Each structure stands twice: as C-alpha cells, then as structure tokens.
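Only one protein chain is missing; all other protein chains are in place.
Up next, chain A:
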Amino acid sequence: MKKIDLTSLPPENLIELQKNLKSELEHFNASLQALSTASQKFKECINNIQQLSNVGFADKGILVPLSPSLYIPGKVKDGQRFMVDIGTGYYIEKNAEQSVEFYNKRISKLKENSEQLNKTIQEKYDLLNKVQQVLNIRVQELQQQQLHL
C-alpha cells in the first residue's frame, strides 16, 4: 500500500476520505454486532443441549409449539442425539458432547473474528481522528488567511 502524507492532501480529498472512513466504520460496527448475535445464538444452543442431555430430563414431558399460540404435549425420545446444522444444507447427527464441542469451536472462531474486527475498527478510528485533526488545522489556517485579507 502507498503511504500518503495526510497533510499534503487538499481539504476536498480529506473530506472525501473522512466520509469513506465513516461509512466503513458503520459497516464494520454492524458486522461486529452480527458476530456477537451469532455467538449468542450458539451459546443458547449449548444451553439447550446441556438441558436436554441431563439425565432424567427426557422423562419429563415437553410442549411442542405448533404455532406461536398452540402447543401440544410431547416427549423427548432421545435426549442424547442431536441434529447439528453445519451450513449449506448439511446436517450431522452428533451426540451431546460432540454437539457442544462443535458449537464451542464455532464460538471461539467467532471470537477470533471479532477480535480481528475490533483491531481494524480501532485502526480506522485512529485514522479518522488524524484526518479530523488535519482538517481542523486546515480550517484554522483558512480562517487566519481570511482575517488577514
């Protein structure tokens, strides 16, 4: 990547750069939000698995939602086997331990991505601040010039 001295840019380019950085930041923040939502969902899955695989839980009845307002009583036939969606339409039947392992792996991957994204966001913020500073200096210079005219 080419390195450009910010102070050498004309104000129009600086404003353009500022606008771009802002929209990039918005996008990144939305992505970060999406990552944390996904990770939250996986955590819920783990919770569900742990509850279901508890010994004795399967004997208790459950209510199966047929529609948001209609439930029928049901029974868990096997609380130890789970169908895990691994993406693109593929499902794998796993036992409780393997399922939890799968979700934990996904969560740690998401965490990795979040950390990386956070770093990028921080870098963009720093750059944005620098651009803002240079712009401020430019504005001051212009005001000074106008005062002298």
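Going forward, a contact is a pair of C-beta atoms (placed from the backbone, for glycine too) under 8 Å apart; a residue touches a chain by one contact, two chains touch by 3 or more; residues count from 1.
Here is the rule we use: contacts and distances are computed from a predicted model.
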Candidate names "Ubiquitin-protein ligase", "MIP18 family-like domain-containing protein", "WD repeat-containing protein 46" or "Prefoldin subunit 6"; UniProt protein name, chain not shown: "Prefoldin subunit 6"
Residue of A:Glu93, A:Asp126 or A:Glu141 in touch with the missing chain, whole complex considered: A:Glu93
Positions on chain A where the hidden chain makes contact: 83, 86-95, 98, 102, 106
